[in-house]
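Please find one structure pasted underneath; my questions will follow.
Here the complex is missing a single protein chain, while all its other protein chains stay put.
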Amino acid sequence: MSSTIAQKRGFASTLWDYLTTVDHKKIGIMYLIAGGFFFLVGGLEAMAIRWQLVRPENDFVSAGFYNELLTMHGTTMIFLAAMPLIFALMNAVVPLQIGARDVAFPFLNSLGFWLFLFGGVLLNCSWFLGGAPDAGWTAYAPLSTTSPGHGVDFYVLGLQISGAGTLIGGINFLVTIVNMRAPGMTYMRMPLFTWTAFVTSALILFAFPALTVGLFLLMFDRMFGSGFFDAGMGGNSVIWEHLFWIFGHPEVYILILPAFGVFSDVFSTFSKKRLFGYTAMVFATVLIGFLGFMVWAHHMFTVGLGPAANSIFAVATMAIAVPTGIKIFNWLFTLWGGNIKINSAMLWALGFIPSFTIGGMTGVMLAAAAADYQFHDTYFVVAHFHYVIVGGVVFGIFSGLHYWWPKMFGKILNEGLGKFTFWTFFIGFHLTFFIQHFLGLMGMPRRYWIYLENQGLDTGNAVSTAGAFLMAIGTIVFLYNVIITSVKGEKVSGDPWDGRTLEWSIPSPPPHYNFRQTPLVRGLDPLWIEKSEGRKGMTPAEPLGDIHMPNSSILPFVMSLGLFIASFGFIYQTSDKSWLSLVFIGMGILLGCMFIRSVKDDHGYHIHKEDLDKEAGL
Amino acid sequence: MKGWMGKIRTLLLLSSLSLILSGCGKENLTAFLPKGYGADVSLGIIITSLVVMIFVFVVVMIIYTFVLVRYRQKKGQEDFVPKQTEGNKALEVVWTVIPILLLVIIAVPTIAATYDLADKSGQKDALNISVTGNQYWWHFSYDDQEIQTSQDLYIPTGKKVYLNMISSDVLHSFWVPSISGKMDTNPENENTMYIEAYEEGVYWGKCAELCGPSHSKMDFKVVAVSQEEFDQWVSDMQNVDPEATPEATSAQEGQKLFEQNCLSCHAIGSSPVAVAPNLTNFGDRTKIAGVVDYSKENLVDWILYPEEIKPGNKMVNAPYFGEHKDMKEFEDEAEKIADYLLQLKPSEITPDSAQ
Amino acid sequence: MSDEHTLNPEIMPEEPEKATLEGRNKFLGFWFFLGGETVLFASLFGTYLALKGSNNGGPTADELFGLELVFIMTMLLLTSSLTSVYAIYHMKNNDFKKMQLWLGITVILGLAFLGCELYEFTEYILHEDFTFRSSAFGSAFYTLVGFHGGHVLFGLLWIVTLMARNAKRGLNLYNAPKFYVASLYWHFIDVVWVFIFTVVYLMGVI
Partner (left out) sequence: MAENTNSSNSHLDYHKQKKKDEMKQQVITFALMIIFTIIAFGMVTSGLDKLFVVPILLLLAVVQVGFQLYYFMHMSHKGHELPSLMMYGGAAVAFLTVLTMVVLVWW
């Protein structure tokens, strides 16, 4: 097994390398590319939505198509853009931050990625095969069970497959963080980003099974004639709402917590200060995750659960403002007294504070059940969640990308372009969504294909659309920045930001074994400690030795392909049973691969000490 | 309840004034100008919470601005290493306790209002109306009065009216922003909510739960009239003769055509057909099918091309097209039917009465 | 590698399943997975409980369920749990043959359980006219119990694969975690069954 990678490679072998890789850094890059692509797709759908709503009774798209657009926009953005981009950062950074050479389950890590990608591709195949799902990203029954065509079938199977990938990824990160930490890296010395990755993974573990079950039931209702949500058979559509939100609410914290982690690292790095109130920050993160499981019914205030349930869930929801507030103030006091350097990564983080605070505040307003009777399913809710998701999660991803880009690719993104992206996106964002609060209360429900003339909704919507275009410009400039940087950008050192955590103690991009020698961690912000004591890097915790590495494998790709094939069988067997053959083929491939995997021993390989020395000498 | 409501109300008056000035929405549609009890209570909570939120935001922004101005890196100080503080117990207690107190300020009235709006104690003696949400129209059945009507809901002002809501197909949500917050209609259970309009008027209602392609066109109206007018409307509606012959000949022909082609789904009078809107007082509507301006031309269009006006609506299943007639003939017939429908004005009490 | 060849008692660590990093990862990861499975089954149980009265005119739970068969099934599965404990006991004593033997017994008991379940289902479908499509209750019943049955089937395939794969080479530090984890899975199936016989069958007929 050769350990020198600096050989010239053909395209085919690079492709093969990526298809089979189990290296978390490469998987991170693949998550970045795929998630970025889906972000553009979802953004394009958003632009179509906004263009349709630019003036009253517009006919840019048809009613049915509009519903497909909004469903696919929401689904794509949440499951195929935001989550994978967060997984991209987690994959690229978490093992480095805890001083690990690898994740706990490299094979499963790759399987998780391919499942996500094939699930996403499957979902988007619906566009070309008779129409996308059109029942909203929440797919409320019975609209979803009765929706004609195969759109919702693609939703069910696409999310089922990519959801399985996410669950696998979550377990992988949990075990990685528990078992793979370097010596001295106790729990209370872990960087906040790692902590949030940990809590997010735990949320994934407990939240996704509810979605899995919900999707199964939906699938059975649509494809196999069961009656879970069919009132005619004694079924109950409210069950779907509960299952969806038991998953759905934790899901939004799954998205935001890693973004919080990014901001914590960015704030402390660029104000050259230790994170203020580290213990409280950790505690708040855990508390948010914990409370996140008890509030889901705040999405169901108008379902008719009764005043007792509504009040309980209202108060429980409001409680989340407390730990979140602790975080906001701790960030502000991290900046307090610091030496604040404002670059692109920091701009996104600074832009986050007011934006997210507004979003959180409207969240608390929504939590007041009696007020939510007015807000629910209006543009006020749309405004709320874009403030927290775009102003929190998307800003966090942008911040993280600017911050860790040099670590991932060895080059710093262009600062001028970065600032331009930020300002256009930031202004566009507020322009788009602030006014939607008012639109909602002025009587504009969400998921409206058109709004009528003379209802006082024209100006607000036009402004909103204008803002969306600014965001698009910002995004396009960012893409340009990425291209320019990879073509022309200059190589940087391993530690361009005067970093504090372990990932900055190794070269950029890191070698595939990450750490030549596992570092010895002596406190929070371990690299900072060493630097402040005058040392250049980390003290190793072990002598230089052979490094054990996992073997790459094509099986994850093939397994996901199997499920992809089987899905078409499931979807089309409703009209013609011969499609069932695809189910057998696909599941056969999957089971076959699992069989091979369990029968074939995989001990990995070793990079020898001498080779390491040779590489260092180069 | 009363104490804080009073204080809120002054606040509310002030802020609604400023909202009117800034032109926040269309009267009888916007939730900013409540014309009914539910909307009033909700706005009270909205404003209470908004005030607290603005306070929080201001505090955050003051610290934020100060920090950015004061501690931004100065030229030549790039290497300055600030003191590495670990935290501050006292401060942390402060920003844990104060938010809790602020939340209590919101939570208490919220709970009170939530229970208030779910109060069913007066339901027995009050007017009860069964509401059915359908793709994409609303049906109203007045429980003890044997009145069936669609699209326009007539209620008396100043009274709590209980709505018992259910759906015949998918989920919908009944929302009249200026009267009251919304309540979903589910297919498997009945939800109850009450509404009370303070003053006469025609209030715009919307469907607020995604229910298919024409979800955005599932509008309806709440027509609030005085108690006397309402009583008269009730008796007028009860005394409708569904088979009454219209005066004009074209309308008479229209009636025949209507009976042959349309009555399989629609109904006139109080027979409870739930496949299509009840057209008893169709002549008094302000909109056709909830969204189209009321005119003969538009009505003819609707009869001939319902799909183009409300995509996916269920009238499409039986469009008014035979196999072997030409278009012109259809138009003629549709006009006759329109003539018939337009003169269905059983009551003096119309949306115009609601001033 | 050293963990390739069969272990002898002298060098057998106390907890062979956790002797290597891979083993510890598997051990922990699998436990976490079971945490997620708990939520998965809870969602199914919840759905079942919400819908168990919705028989849509078909047979109700107490008309349907007979307890004799369920009792036998419970005994089979409980016993198989004990036999898999024996298997792990022998694994820790590094007695590969006995471990295989007990695993074999476990598999047979599991098969018997599945047989009973299939018999039960066919009875319902053929004689009681109670199917997946007859009512929301039917859908929920077959889904919950069927998911469990599916787990049993998967567990059997898994254990048999492990037994066959390692029959020739015996126990080592590489496959010990695999056996251990499979036995955890088998116990978890029993955990779920305890709730199924209690909540579905016993509380169904009472």
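Going by the order they are written in, the chains are A, B and C; count residues from 1 in each one.
Basically, a residue touches a chain if its C-beta (ideal position, glycine included) is under 8 Å from a C-beta of that chain, and two chains touch if they have at least 3 such contacts.
In this text, all values refer to a predicted model and were calculated from it rather than measured experimentally.
Within the set C:T47, C:T106 or C:N175, the residue that contacts the chain not displayed is C:T47. Residues of chain A that touch the chain left out of view are 174, 178, 202, 205-206, 210, 236, 238-239, 242, 246, 293-294, 297, 305, 309.
In the full complex, chain C contacts the hidden chain through residues 9-11, 14-15, 18, 28, 31-32, 34-39, 41-43, 45-47, 49-50, 67, 71, 74-75, 78-79, 81-82, 85-86, 89, 92-93, 184, 187-188, 190-191, 194-195, 197-199, 202-203, 205-206.
Keep in mind that, in the parts below, only the chains that are shown with their structure count from here on.
For this pair, chain A with chain B, the centres built from the Cα atoms lie 36 Å apart.
Taking each chain's centre as the average of its CA atoms, chain B and chain C sit 52 Å apart. Shown for chain A are the residues in touch with two or more other chains, namely 235-236.
Residue positions of chain C touching 2 or more other chains: none. Of all residues in chain B, only 23-26, 29-32, 38-39, 41-43, 45-46, 49-50, 53, 56-57, 60-61, 63-64, 67-68, 71-73, 77-78, 80-88, 91-92, 95-96, 99-100, 103, 106-107, 110-111, 113-118, 169-171, 173, 175, 177-178, 180-184, 186-189, 191-192, 204, 206-217, 219, 291, 311-312 touch chain A in the complex they form. Of all the residues in chain A, the ones that touch chain B in their complex are 62-64, 66-67, 134-136, 140, 142-143, 146, 231, 235-238, 271-274, 276-280, 302-304, 306-307, 310-311, 314-315, 318-319, 321-322, 325-326, 328-330, 332-333, 335-342, 350, 353-354, 357-358, 361-362, 364-365, 368-378, 438, 441-443, 445, 447-452, 454-457, 532.
By the touch criterion stated above, chain C contacts chain A in their complex at residues 1, 4, 21, 24-25, 28-29, 32-33, 35-37, 39-40, 43-44, 46-47, 50-51, 53-56, 132-133, 135-140, 143, 158, 161-162, 165, 174, 178.
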